[in-house]
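Here's the structure, in C-alpha cells; my notes come after.
A single protein chain has been omitted; all remaining protein chains appear in their positions.
Residue numbering begins at 1 within each chain, and the chains themselves are lettered A, B and C in the order written.
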Amino acid sequence: MAVMSYADAAKLAVAEAMREDDRVWCVGEDLGRGGVFKQYTGLVEEFGPKRISDAPISEAAIMGAAFGAAMVGTRPIVEMRFADFALCATDELVNQIAKARFMFGGQSRAPMVIRKPMGMWRSSAAQHSQSLEGWYAHIPGLVVCCPATPQDNYAMMRAAIACDDPVVYLEHKNIWALEGEVDTSLRGEFGKARLRRSGGDVTIVSWSDTANVAEAAAGALADRGIAAEVIDLISLWPWDKRAVLDSVRKTGRLIVAHEAVAVGGFGAEVVATVAQSGARLSAPPVRLGAPRSLVSYAPNLEDKLRVTAAMIAEAADKMMEAEPA
Amino acid sequence: MAVMSYADAAKLAVAEAMREDDRVWCVGEDLGRGGVFKQYTGLVEEFGPKRISDAPISEAAIMGAAFGAAMVGTRPIVEMRFADFALCATDELVNQIAKARFMFGGQSRAPMVIRKPMGMWRSSAAQHSQSLEGWYAHIPGLVVCCPATPQDNYAMMRAAIACDDPVVYLEHKNIWALEGEVDTSLRGEFGKARLRRSGGDVTIVSWSDTANVAEAAAGALADRGIAAEVIDLISLWPWDKRAVLDSVRKTGRLIVAHEAVAVGGFGAEVVATVAQSGARLSAPPVRLGAPRSLVSYAPNLEDKLRVTAAMIAEAADKMMEAEPA
Amino acid sequence: MSLRNFDTRAGLARLILMERIRAFEETARRAAVEEGLVLGAIHLSIGQEAVAVGLIESLRRDDYITSTHRGHGHTLAKGADPQAMMKELLGRAGGCCGGKGGSMHIADFGVGMLGANGVVSANITIAAGAAHGVKLLGGDQVVVCFFGDGAANRGPFLEGLNWAGVFDLPILFVCEDNRYSASTLTAAMTSGNVAGRARALGLRVTEIDGNDVEELAQVAAEITARIRETGQPEFLHALTYRLDGHTYFDPATYRPEGEAERMRAERDPIARQRELLFEAGLSVAELNTVREAARDEMAAALEAARAAPWPDEASVFDDVQDVGSPAMEAF
Partner (left out) sequence: MSLRNFDTRAGLARLILMERIRAFEETARRAAVEEGLVLGAIHLSIGQEAVAVGLIESLRRDDYITSTHRGHGHTLAKGADPQAMMKELLGRAGGCCGGKGGSMHIADFGVGMLGANGVVSANITIAAGAAHGVKLLGGDQVVVCFFGDGAANRGPFLEGLNWAGVFDLPILFVCEDNRYSASTLTAAMTSGNVAGRARALGLRVTEIDGNDVEELAQVAAEITARIRETGQPEFLHALTYRLDGHTYFDPATYRPEGEAERMRAERDPIARQRELLFEAGLSVAELNTVREAARDEMAAALEAARAAPWPDEASVFDDVQDVGSPAMEAF
C-alpha cells in the first residue's frame, strides 16, 4: 500500500479511471496548470487538454455543458474550485442535472462527478468556506459524498466515476495534504459508513474533516476511560442508517458532529432519524455544528465556528455523567 | 375585518407599505401586468413603472441589482416568480445578500423581501414545484418566512418589508385564492408561531400550506376523540422553539409535517431540537414529508409526494395506540 | 419567396409538417380548454411553426436538438410520435416521459430531442455541452439549440455561446424571436440586440424571416452543412410572432390592438406556404386535405391519449437515481 495525500489519492483515482475509460474527462478553471489546489497536476501531460480541459470563468456553463456532454455519452468530472462558487451553477445542478432523468421518464442519465472543495480553510472568510452538504442531501436525484481520508478519497472517487448518477463530491480543503495509506484495490460503496473506532459508551457520527476531529476526540476520551464509537458516514446520500442505529442501540448515546451550520444541517437528519427509530437513549442526543453565523477572516473569530475535538469530548463527558433516563 | 385572498392580502400589505415609505419598490418579470399570479395587479397604476418595475428574464440581475439598490438606501421587494427560478440567483442570495453585512463588518444592510412562490401546484412538474425553505433556514443572515393564511400573508409581509434583514418570503402557490379574514391592524412577528388549534394529545408542527392540511387533520382527529394541537411556525428562521417544546411537554407526542422532501428538510431540525431538549415523549416522533423523489406531472404520481390530512391523522392514531414509553 | 427554384414536393412536405404541428397544438388546446384533459400550462408555438420545420429538416435523426417551454413543434419536427407526446400532455402511461414531465419537459431521446426545459435559457449551456460531447466522442452530429428572445437576457446565453466559441463546437443557436417574453415586450427589457450579442461573442450570425419556411429550410441546410464541415458554432436569428397567448390561458391583452390579427393575416407561415403551393399548382382541395389529415392524425392521438391509463403509481420511485433510490427507502 502506498502512502499518499488526500489530494493525490483522488488524482490517482481520476487518472486510473481515465486510463480505463476514454469517455471520462475533467473540466474546470485552470485545470491545465493543475487546478487551484494542484489536484490535477500532471494530468494534462498524460491526457491532453481535451480531456483535462480548461474552462472560462463560467460555473453555470461548466456545470450545464458537462451535463449536456454527459447526456450524449461522456462521463465528465466537473471541478467547481470552491463549493461556494458552485452556487453560481445551482439551477444547472438542482433543476437540470438532478431532475432530468426523472422528468424525461428515464430517457437520460447524468453520470457526472461534481467536485466541490468545501469547508473552512484558514482565513478564507465567508465566501470561500462553506459546508453545504446538507443542501444536496435534500435534493432527489443526487448522490452526496464527503470523504475524510486519502483511502476514502481514492475509493469513493473511483466509485463516483463509475456511478451512473450525478455525484456531488465534496472534498475538504483543509486536508488536501493529509497523508495516509491507500489500498488501490478498494472501491468505495455509497451508503456504507466507515467505523473509525469502536466503543461501547457513546456513538459519534460525523463526516468529512470533522470525522478526523471526532477520531481525535475519541482518542482523548479513551485516555479517560470512555469508549467512543466513531462512525464516518462518508456519503450523506445514501447514508448508512443501519450502522448508526446499530451503534446507538449498543451505546445508548449519540453525538453528531459536523462543520456546517447546525441549524438545518444534515446532523438534524441523523438525530431525527435516531429519534424516530424509537431507540432508547440514556441521554438526549447532542448535535455539534457551527452556530448560525458566518465564517470570519480573523482566526479567533473563525475558530468560534469550529467544532473541536475538545467540544466533542466534553459533550461525551457530560453525557456519561448524565443520569440514565 | 375584510375578507380577502392570500394573494390580495400580500398585495394590500405591499401597497400600504409603499404608500408609507417611498423607498419601497418591487421588481420582477411581468410585474407591470400584475405578475404571473396577479399578486401585483393594479399596483403599477398607483405607483408607476419605476416602483413596480418590470425586469428582463435575469433572475441573477434582479436579485443582485435589488441588493445593490438596497445597499444605497432603497427597500426592494424582489419577485422570483417561482421559487425554482430563484436558484438562478443563488450566488446573489447566499454568497452576497446573506453575507454582506457580516463580511463588511456591519457597514451595510440588505433590507429586502425576496418573494419566492413555492410548492406543488397541480401538474407543474419537477421544475415548478419545489419547497426549499429548509435550504434558506440553513443560511446565516437570512430570515425565512412561509405564511399559510391571508391574515399571516398580510401581517408577515408588513413585518418583512419593515425588517432590516433580507427576508426569504415563500408564498405557497396552491393557496393564492384562499380567502380569509384579515385584520390590517396586525403586524407579524418573526419567530412567533400561531396556535392553529389547541389540544392535549398530540402536537402537530407545520408551516406553509401544510399547516392548513394539518388543521384539517386535527379536525378529523377531533371527530374521533383525539385532541391535536396544531402549531403553524410561520417563520422557520427564527422559529418558535418555545411554542413547540411547551406543547410537546404537554402532549408527549410530536408529528412534524411539511411538503418538502423529508430527507434533510426543516422537519428534521424540529424533531432533532425536541429530541435534544430531553422532552419525554410517549411515542417516537414522526416526520411527514415528501419521499426523496421528484414531483411529477401526472396527478396520480404527483399525489404520491403529498402529505395529506389522512396521513397526518393516521400517524396521530398510531401514536395514540402505541404503548407509552 | 419566389417560385423560381421552388421544389413543390419539398414545399408540400414542409406544409404537412407545419400543419401537423399546428393541429397538434390546436387539438391540445381544445383538450385543455374544453375538457381539462391537458393538465399543466402549455405554451403553444402557433405562428412559429416554420422555424422548427425549416431548421430541423436539414438534421439527421442522430443530430441533437434542445428546446424550451415552447417545444411541441421542435419535438414533432425532430420526428417524435405525436401519440406519445399527446399522452405526455395528458399525463398518461405511454407518454414520451412516462407522464412525469408534461409539455414543459417533453423529450424524445430516440430521435435526438434532448428535452424541453422549464427554465428559460438553461438549455443553452446544455446544448453547448451536447456539442462538446459529440466532439469529444469524435462524432459528426450537429446540435441545434432553440430558445426565445427573452432567453438572451439570462447569463447562460453569454456563457453558452462563449463556450461554443471557445471550444469550436458543432452547434447552431437559434433565437426564435417572437418579440415577447410572457407579457413583456422583449425589446423594452433588452439593451442592444440579440444578433449583435451573438456576433460579439464571436459567432457567425444569420438573420432571417422566421415565418418563411422555404427560406429557413434553404439557409438552415447551408448552415448545418457548414457546421458539420467546419465544426464551428453559428447563430441564427429568426424573427417570428406568437399568434397565441404565452400560455393557452393567456388572453394576451398586453399586445397592441390589432397586432395579432394583422400578423395572423399577413405573416402566418402556414397561410404563406399554402399560397405558395397554390401558385405552384396545388388545388385548394389538395391543400385542405393536408390540413384535414393533420387534424385527423392529432384527433386520433388525442383519442389514444384519452384512452391511455394513468402511469403506474410505482413509477414515482423509478428513474430518480440508481444509488440511494427512493424505491429502497421506507416512507
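Note that in this section a contact is a pair of C-beta atoms (placed from the backbone, for glycine too) under 8 Å apart; a residue touches a chain by one contact, two chains touch by 3 or more.
Note that this is a predicted model, so its numbers are computed, not measured.
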Open item on the list: Checking the contacts here: which visible chains does the omitted one touch?
Closed with: A, B, C
Open item on the list: Touching the hidden chain in the complete assembly: which of C:M113, C:L161, C:V219 or C:A308 does that?
Closed with: C:L161
- [ ] Consider the whole complex, including the chain that is not shown, and state which of A:A7, A:L43 or A:A126 touches that chain.
- [x] A:A126
Task: Contacting the left-out chain in the complete assembly, out of A:T184, A:Q276 or A:S293 - done: A:S293
- [ ] Check each of B:W25, B:Y154 or B:Y297 against the chain that is not shown and name the one that touches it.
- [x] B:W25
- [ ] From the listed residues B:V14, B:L31, B:A60 or B:L178, report the one that touches the chain absent from this view.
- [x] B:A60
Task: Absent-chain contact - pick from B:W121, B:F190 or B:F266 - done: B:F190
TODO: Could you please point out the subunit A residues that touch the chain left off the display?
DONE: 29-30, 32-33, 36, 54-60, 84-85, 88, 122-128, 262, 291-294, 296-301, 304-305
TODO: Would you write out the residues of subunit B that touch the absent chain, in ascending order?
DONE: 23, 25, 50-51, 53, 56, 58, 60-61, 63-74, 91-92, 95-96, 100-108, 140-143, 163-165, 190-191, 237-238
Open item on the list: Considering the whole complex, not just the chains shown, which residues of subunit C touch the missing one?
Closed with: 153-159, 161-162, 164-166, 188-193, 196-197, 199-203
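The criterion applied here is as follows: only the chains that are shown with their structure count from here on.
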Task: Higher-contact pair (C-beta pairs counted), B-C versus A-C - done: A-C
- [ ] Specify the chain most distant from subunit A by Cα centroid.
- [x] C
Task: Cα-centroid distance, subunit A relative to subunit B, in whole angstrom - done: 29
Open item on the list: Using Cα averages as centroids, what's the distance between subunit B and subunit C in whole Å?
Closed with: 36
Task: Whole-Å gap between the CA centroids of subunit A and subunit C - done: 40
Task: Residue numbers of subunit C (touch at least two other chains) - done: 95, 97, 99-101, 105, 117-119, 155, 320, 324, 326
TODO: For subunit A, write out the residues touching at least two other chains, lowest number first.
DONE: 91, 95, 102-103, 140-141, 237
